[in-house]
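Here the complex is missing one protein chain, while the rest keep their positions.
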Amino acid sequence: MEKSKSDVWVGIFVLLGAAALLFLALQSANLLRLSFQPTYKVTARFDNIGGLKSQSPVKSAGVVVGRVDAINFDDKSFQASVQLSLQDRFVFPKDSSLKILTSGLLGEQYIGIEAGADEKNLAAGDVITTTQSAVVLENLISQFLYNKAADGPSPAAGAKK
Amino acid sequence: MDSPAPDSTTPAVAADTDNLVVLRDVSFGYGGRKVLDKVSLAVPRGKVTALMGASGGGKTTVLRLIGGQARAQSGAVLFDGHDVGAMTPAALFAARRRMGMLFQFGALFTDLDVFENVAFPLREHTDLSDALIRDIVLMKLDAVGLRGARTLGTSEISGGMARRVAMARAIALDPELVLYDEPFAGLDPISLGISARLIRQLNDAMGLTSIVVSHDVDETLHIADHAVVLANGGIALQGTPDEIRHSTDPLVYQFVHAQPDGPVRFHYPGATAEADFGPPTHGGSPS
Partner (left out) sequence: MRWWHPADVGRATREWFAGIGWAARLFWRLLTLAVPTLRRFRLVSEQLHFLGNYSLAIIAVSGLFVGFVLGLQGYYTLQRYGASSALGLLVALSLVRELGPVVSALLFAGRAGTSLTAEIGLMRAGEQITAMEMMAVDPVRRILAPRFWAGVIALPLLSAVFSAVGILGGWVVGVLLIGVDAGSFWSQMQGGVDVLLDVGNGVVKSIVFAFTVTFVALLQGYSAKPTPEGVSRATTRTVVVASLAVLGLDFLLTAMMFSI
């Protein structure tokens, strides 16, 4: 098969096509971290972030409205400082609250955002103060045992007396 | 059996009844080196033409240009009046059907035996029945004296025999032109004599036009009707074998009489002998 003058162009075309195919494949598998939505960043402080990770989703009413960008430790207030990116098309009131929730029973953790009632909306750079930390299993169990002990002996034992 | 007609858009030069192949002002080179520089030569029909010259002189290039393997950078290579370099693939296909080529070491297909090698062009280009193909193949093998070797594999035959099988394959489709690339290289005297005789006999018996590229001056001039000596990108001399043998042109003379030094130098160009072996020169003193 002969070489042709147009081989260079065919080569460039093939490489572009292959790149496009690669992009499509990865995009369809949600492996790309590219998001073409413009976002604004806000910060929040938590006592305990539990199993929250970078890129964990931020959901409101179950719908993904943003992602966790970075998680840092603030050694002045000894709290976790979490930076979130929220998509521009979703606006929330300034007094919205954040909770760390778990998807399913043992699934990954995400931040749930609940809208407040303020007229003014969150802007880029704002700090959210109303937060609820993640539930830690050991605290829950010790709380349960403490409550059980505080309840006193069981009614059956009391009825026997 | 269909053979597409030569492209009617390439104008046929006034049908040359004398010459089957004509090179007109052909130039060809690569990497800045000109192998052929405005070469013009004519190959007469029905005759054996010898192409000779030193290594790298452009002989094999001429064969490749005629067969359409390479395209001339300027000038025209005419086969039966049509420019090979300007042909469409279909026209080139048709032209190649009328040519046969013998490669230096036979270039037989190693996965086929002798019979199938000769039958290959027939099977590929014709719809003839197996019985007819068998008869034609055996006739071609008989012409080169190898009818009894038809079941041998390519690894079981000697170099000389391989070349003869390749010759049978080259004439399988009864071409008009046969190109021989170094048919005598590396053969023993008996095989050499046989090959030379076969080239001459086939040419006369089948009315072929043959072009023989060779280094072997004696054998080639013995069977040729017309000879061309190529050197330095051009033609040193073309004429009858006698004219070549008795030429006084220094280049042709050196070639024909196998002299080590002449227009083709013995020493490869480089530093002089004094510079390499002489007394060391100190800075400033003349060498």
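The chains carry the letters A and B, assigned in the order they are written, with residues numbered from 1 in each.
The rule is short, and it goes like this: a residue touches a chain if its C-beta (ideal position, glycine included) is under 8 Å from a C-beta of that chain, and two chains touch if they have at least 3 such contacts.
Quantities reported herein were computed from a predicted structural model and do not represent experimental measurements.
Residue B:M99 is the one among B:L51, B:L78 or B:M99 that touches the chain missing from this view. Residue in contact with the omitted chain (choice from B:P121, B:G159, B:G233 or B:G262): B:P121. Contact with the chain that does not appear here is found for just one residue of B:A107, B:A185 or B:M206, B:A107. Contact between subunit B and the unshown chain involves residues 67, 69, 92-94, 96-97, 99, 101, 103-105, 107-110, 120-121, 124-125.
Residues 1, 3-4, 6-15, 22, 25-26, 28-31 of subunit A touch the missing chain (whole complex, contact as defined above).
Note that in this section only the chains that are shown with their structure count from here on.
Centroids built from CA atoms put subunit B at 78 Å from subunit A.
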